[in-house]
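These notes are about the structure you will find just below.
The complex appears here without one of its protein chains, the remainder shown in place.
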Amino acid sequence: MRFFSDNAAAAHSKVIEAIAASNRLDTAYDGDEWSQKLDGAFSDLFEREVRAFWVATGTAANCLGLAALCPPYRGIICHRDAHIEVDEAGAPGFFTGGAKLTLLDGPGAKLTPDLVAAGCEAIRNDVHQVQPAALSITNATEYGLVYRASEVAALGDLAKQRGLRFHMDGARLANALATTGESLADVSWRAGVDVLSFGFTKNGGLNAEALILFDTSLSDEIAVRRKRAGHLLSKGRVLAAQILAMLEGGLWLDNARAANAAAQSLANAARDRLVYPVEANELFLKVSDEEALRLRDQGFDFYEWGPGQIRLVTSWDSDRSAVDKLASAIAAL
Amino acid sequence: MRFFSDNAAAAHSKVIEAIAASNRLDTAYDGDEWSQKLDGAFSDLFEREVRAFWVATGTAANCLGLAALCPPYRGIICHRDAHIEVDEAGAPGFFTGGAKLTLLDGPGAKLTPDLVAAGCEAIRNDVHQVQPAALSITNATEYGLVYRASEVAALGDLAKQRGLRFHMDGARLANALATTGESLADVSWRAGVDVLSFGFTKNGGLNAEALILFDTSLSDEIAVRRKRAGHLLSKGRVLAAQILAMLEGGLWLDNARAANAAAQSLANAARDRLVYPVEANELFLKVSDEEALRLRDQGFDFYEWGPGQIRLVTSWDSDRSAVDKLASAIAAL
Amino acid sequence: MRFFSDNAAAAHSKVIEAIAASNRLDTAYDGDEWSQKLDGAFSDLFEREVRAFWVATGTAANCLGLAALCPPYRGIICHRDAHIEVDEAGAPGFFTGGAKLTLLDGPGAKLTPDLVAAGCEAIRNDVHQVQPAALSITNATEYGLVYRASEVAALGDLAKQRGLRFHMDGARLANALATTGESLADVSWRAGVDVLSFGFTKNGGLNAEALILFDTSLSDEIAVRRKRAGHLLSKGRVLAAQILAMLEGGLWLDNARAANAAAQSLANAARDRLVYPVEANELFLKVSDEEALRLRDQGFDFYEWGPGQIRLVTSWDSDRSAVDKLASAIAAL
Partner (left out) sequence: MRFFSDNAAAAHSKVIEAIAASNRLDTAYDGDEWSQKLDGAFSDLFEREVRAFWVATGTAANCLGLAALCPPYRGIICHRDAHIEVDEAGAPGFFTGGAKLTLLDGPGAKLTPDLVAAGCEAIRNDVHQVQPAALSITNATEYGLVYRASEVAALGDLAKQRGLRFHMDGARLANALATTGESLADVSWRAGVDVLSFGFTKNGGLNAEALILFDTSLSDEIAVRRKRAGHLLSKGRVLAAQILAMLEGGLWLDNARAANAAAQSLANAARDRLVYPVEANELFLKVSDEEALRLRDQGFDFYEWGPGQIRLVTSWDSDRSAVDKLASAIAAL
């Protein structure tokens, strides 16, 4: 029973069906009928005109976006535990041509205006220190915390004051919104976000993410950068069709709710052990080595997360009985 | 009736089935059972130990390979019409960190040892001129010509003499081998090729190419570069499964034969108009503007290729009756 | 008697004196009194407000300027024989992060609006081909030809129409103006040039070039890029003082006139052998191998320039008697 991550789960059957249904000759790259619908579909969803680009991975979505927001000789402010810093093999350095990630601390991988302002103040304003050009946050964070729209907006205001462009890594944005019930518009462009990586792969997609531009003036640049990075699939319809299937009837939100519900079941059983409140589909538990071993012996797989902690991640298709068994096992520790 | 390219055709049904069949939770990235089979499957096919990496596009395959063969401060010798020069948006410059493409001429986008030797000689050996580190050829070429194994080997010998690493862009390698009947081993590593981009997408795959390393010492570097470029899919099984389906029972070769056969049908009808011999699945025809218009009026789509020429590309699934109709239409011009 | 190049000649005594005179503690980097005078001195010279940055080499001046004019994913149109293409070790690729040099032909390394327009037309306007962002010319050209202000202006008009930024490599701009008698303003910003590399090292300086920005909005970026490339000297006064000495009393123009006069002496002796008209301080002569050997035997050093040609370069301090001897020797061939 795997609680390693949501990133290797099966894709939803509707996604697989959409891939099969789109399997016919059409215009190459993003000229096909599915790709051509993306801008419209996302514009509806975000309640304003946006430009949407499919890509195959979250790393590509994040780093294409960041490259458009930050020139090679400037910096991107993010949390020390941000995925772009910790788990993307230095991809931001590659895509931006050597821009610097300026790292901030903060509980639960969450940034606040105060933290960001202090981070900016710590940089001497001269040519010797790398001046920041962008701010990047992850929602939900790498520790499963959620930014409310008002929190994003506060960061957006600060970004504007400081002349920073604003990027959101939304690999688990669906999970965040499933919790808050807020709108995509409120948590993104209305809060000042310029570019959003909107994740589907962890949430029932197969290999499709959407890079959403609220600053639509960046779209020509992104189109070229996507090609130049080898991310312009010739049969791009396979990605577009997945995304459209995920949007259809709000599947993306249903899936996220299912994953979050499973996480809450586990959270209820683990209350005293929680390192952070469970606001999405990730749980970090204080568990001794001996206890972790006991869980493993019962067939549960998960990551250790530093000494005395484990990480559990639920998925859109987390098996109900496996979740219940794990909840019981945790309660019985 | 589209004869634009083979790059947007439908994927083979077995490929779609393989995607569906691989749609279940497994280890992320390339830890799944399909990905784990790639090295073995390609080692069998190439008659020696190789390392094989899936990627989603030919540009990624080519440029990851080139980046491992050529440092940023050196050059890659290729034909002026090479895909990496003409149609990849400068991706080699991005992936290598600014290495230079040194361009050579030669009929049909084909290089010979003499051309390459002369190209090397033209470079002054000092720190002011960019010294070449690699040679890249495309087989079949961008004009549908095929390198025989002996021709590749002659280039491989020269590359070794000159201290050049050797890359082959095999986006249509299947079509080349369907024509020559030679073995994958003979046309690649036995001929001195270090790294091969082995294409499947144009030949019945959906979005999967294999980057084959004969110099297996590069595999750690390629693994990191793939991740860093955002090309490490979390559900990588979707690419591995496609490739395995293409290899199963020699589907890749069957598909290429079908495409080549369709091309030959057209070639027979167009004999006097052929700019190059038809050795794979591309045809370049001398056709006046007025003639081209007549073909379009009958419902045939294709690219103009400079003044007075058109390009036709057949595919693994080229419709028999459409091919026959086009052959008749050409004959009737 | 060396006629290899003007790039290794002695510096003018006033330049050496200026270095010695500036050798005292002052504010670091470009905060010193000499550096602080550059903007004003060049603004006077160019008859408008400019921003001027010292750098130690022409390669740095050219490539910092180009990096500010062309993003990594676009291209720079230049002549196939341009110094940035031929003799800078791929530096434009390094500084720009992989932008492409799009090469044009044209006699004497000189571009015309027609050539540039045709070059632009040859690029398919899509994401697969690298779209140009900048035009770069060298004045005087690598073959010693001079662009008149009107010729530059015609290129500037075309650049504007095509949305191209305009860079001039003026490593030997002084020699060009010594010939035409035109003004710096007319041949640069009034003709549409955005960024100029104004060379002093070949013209009596020791190791100082000026990067002149007519688009002063680029100055913050250039300041950072200069530092980031390791080109911000802590005792920058040593470069500023050289440049000010070269400007003082028009020394830069006097030196260029002397070099040009020496070249004309040689040209008069070599009239039938000239490959190009001699408009600056470089001569390309048709000379057989045997004749070249005869010149060498008389103690003259120079570069062979392809089969049957040699290059001679005069300098601000070319020895009068050596020039006369060489002129006689050429006449006597």
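Brief remarks follow.
Order as written gives the chain letters A, B and C; numbering starts at 1 within each chain.
Following the convention adopted for this analysis, contacts are C-beta pairs under 8 Å (C-beta built on N, C-alpha and C of every residue); 3 or more make two chains touch, one makes a residue touch a chain.
These figures come from a predicted structure and were not determined experimentally.
Among C:R162, C:K227, C:R273 or C:R294, only C:K227 touches the chain that is left out of the view. Residue-wise, the contact with the chain that is not shown comes from A:P72, picked out of A:P72, A:G170 or A:G230. Remark: the omitted chain is touched by one listed residue; of C:T57, C:T102, C:S188 or C:N255 this is C:T57.
Residue positions on subunit B in contact with the hidden chain: 29, 71-74, 97-98, 127-128, 131, 221, 223-228, 232, in rising order.
Touching residues on subunit A toward the chain that is not drawn are 72-75, 86-90, 93-94, 96-100, 127-130.
Touching residues on subunit C toward the chain that is not drawn are 2, 4-5, 7-11, 16, 19-20, 23-29, 32, 55-57, 59-61, 63-64, 88-91, 94-95, 201-202, 206-207, 224, 227-235, 238-239, 317.
Basically, only the chains that are shown with their structure count from here on.
Our note on geometry: subunit B versus subunit C, Cα centroid distance of 42 Å, whole angstroms.
With each centre defined as the average position of its C-alpha atoms, the distance from subunit A to subunit B rounds to 34 Å.
Averaging C-alpha coordinates per chain places the centre of subunit A 49 Å away from that of subunit C. Annotation for subunit C: residues touching 2 or more other chains are 72-74, 97-98, 127-128.
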